[in-house]
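The full complex has more chains than appear here; those shown keep their coordinates.
Chain nomenclature is as follows: A and B, assigned in order of appearance, with residue numbering initiated at 1 for each chain independently.
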Amino acid sequence: MAKKKPTQKRQSQRHLKTGKSPGTVTYFGNRVGVRSIVNIMEYDKQDIKESAIDVYTPSNLQKMVAYKESPSISWINVIGISDEGFIENLGQAFALNPLSTEDAVNTHQRPKVDEYENYIFGSFKMLYINADNELVTEHLAIVLMENTVLVLQEMKEDVFNSVRERARASTGRIRAKKADYLFFALLDAIIDNYFLVLEYVNHKIDVLEEEVYDDPSNKTAHDIQELKKEILRIRRNIYPVKELISKLIDTEHHLISKDTKLFLRDTMDHCTEINESLNILREMSMSLMEMYMSNMSNKMNEVMKVLTIMASIFIPLTFIVGVYGMNFENIPELQYQNGYFYVWGLMIAIFIGLLFYFKRKKWI
Amino acid sequence: MAKKKPTQKRQSQRHLKTGKSPGTVTYFGNRVGVRSIVNIMEYDKQDIKESAIDVYTPSNLQKMVAYKESPSISWINVIGISDEGFIENLGQAFALNPLSTEDAVNTHQRPKVDEYENYIFGSFKMLYINADNELVTEHLAIVLMENTVLVLQEMKEDVFNSVRERARASTGRIRAKKADYLFFALLDAIIDNYFLVLEYVNHKIDVLEEEVYDDPSNKTAHDIQELKKEILRIRRNIYPVKELISKLIDTEHHLISKDTKLFLRDTMDHCTEINESLNILREMSMSLMEMYMSNMSNKMNEVMKVLTIMASIFIPLTFIVGVYGMNFENIPELQYQNGYFYVWGLMIAIFIGLLFYFKRKKWI
């Protein structure tokens, strides 16, 4: 699976778009190799039917639009959005505003919700931890139409398996509700995964914290800074969502029922919790750096103490032995029978005295 | 009693919920061993009756609901919320919205107040210092209904003993008032305990401050950072309460009387004071770290001074004795009768001179 470093890639392909007319469909992402597939799930209270459409067969686009017309609920899931031509046709077939189609594939787009007369367009980021325990950021567009939810995502992996399971179970609430409940369920699944992302970041902080205490190195400081940047990027993708949900709650658009708004209110509570957690994680990451600096300072202190103790003890002693190494003809002490031992006594006394001195200073 | 480290546990069980349908009752807490008990206090101006119900006897649920119907005020206190099946039944029996039942046991839920047609649902955190002098965070749900207050809490320990005492005293104001006053009294008791939590944190800061001055170690820095995190967690549980109380004051819900709102206004003043104190505690904890760093710096200075003084005095003296340890055939001074003593004189002069120099620099 393709790995990515969102910010760098992101910034460096921006120029592809500069100068183009607004509404031009341009894919900036790095999941270019992904071939577009369309999975369709059509259901009502009684039945559910799942199928896939080969988008490279002409006339299939018309089949897709047919689903939109039928009275049962259709979840049309487009996987792979790098084929700009196909996406453009798709947008026209579903009568989307060109600006919506543009945003659907614009992986740089920050989360947004736009209301149009016949549909509600939402663009979000799925953040999840993949099988390799890496954080994946995947661009996603959800279009809520009458009886139909159109989802466009970059890759096969997504966070919607639980929604699919619940839809397949004939007793699930999804089956009894309209398209707006499906729309909500998808949003809810996306936001539920944000909690796991926060856990992932929290775990990283725990690991770094241990590293700071046990064996801080220059790399540790580097990792802390990288973590801070990662939190900034996550924040950028997650933070605006709360406001968008709130916008959906306040909307008077005919496609969102009062009943669904009650569920959305619950989702907004989750967003509030997530945003608070993000702020706490940010403060914790900043404390990490502070802690690192204080640890460095401690280490320096320890190094200095060793040096000072060694030097303070042996430099005076070396001076004393130097005195009796002088070659003066007349140094009375040198003739003493036990002069050598007296000097040793003196030196041991100094040694012990200094040890006591450092002990009292709590240096040893 | 079970001890807990809220954040870690909390985050690491979040995944239990991911992918479940909204409204699913899931308990994340770590008071799993606690068997559900229901204590009931039924009172009016004249009488008070206390009883306990064994929730594992069938049909008892109907008895509980009966209390709700009676015109006297009932305080139904559910202790232990880890039995998800029982809680779900309870919610249905009292006709609670599934989202409320879910929040009642969702220990991750941040404080909230939701108004429904027939009841007001509040979810809070009791924070208190237990017998072992530890800070306990306990999830709590309070449901205000007509003539009934339903309380769901995780453990037997709570902060409501004073409310119980006041209810038992026939002269207490509680006995003369409606359920909304009981609701207020419980909130007031919760918030009163927040003051004690602030005292507890304040005491911790005092202890750490002393440690910083007297004997700062790497552990001190660690403890300061832990304290900062603890304040963040406390803040998260306490900070939103003010806004919720304000919401209760502004509500037009029929269950809350104008009279009770006057008391709630008083409670909101307390919340304002608490939130201000929290901010001050936070600033104090940040100052602690600053102080710690400045102390480290001071200690380093002291260590360096000792080293510099020792080295600066004895290195030149050692040089001098080295000079007269040279084996040149012709060193005139060596033949002087008192050469040895002259050298001592010189060295003592240098010694005193350097002492004066360091004295003037205020290093000794």
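For the reader, a short list of remarks on this structure follows.
Operating definition for what follows: a contact is a pair of C-beta atoms (placed from the backbone, for glycine too) under 8 Å apart; a residue touches a chain by one contact, two chains touch by 3 or more.
Bear in mind that the values here come from a model prediction, so they are computed numbers and not experimental data.
A single sequence accounts for all chains of the complex, and while 2 copies are shown, the assembly in the file contains 5.
The criterion applied here is as follows: only the chains that are shown with their structure count from here on.
If you average the CA atoms of subunit A and of subunit B, the two centres end up 27 Å from each other.
Put simply, subunit A touches subunit B in their complex at residues 161-162, 165-166, 172-173, 188-189, 192-193, 195-196, 198-199, 202, 206, 213, 262-263, 266-267, 269, 272-273, 276, 280, 283-284, 287, 290-291, 293-295, 297-298, 300-301, 304-305, 307-308, 311-312, 315-316, 318-319, 322-323, 325-332, 362-363. Residues of subunit B touching subunit A in their complex: 7-8, 11-12, 14-15, 17-22, 97, 99, 108-110, 112, 215, 218, 221-222, 225, 228-229, 232-233, 236, 289, 292-293, 296-297, 299-300, 303-304, 306-307, 310-311, 314-315, 317-318, 321-322, 324-327, 331, 333-340, 343.
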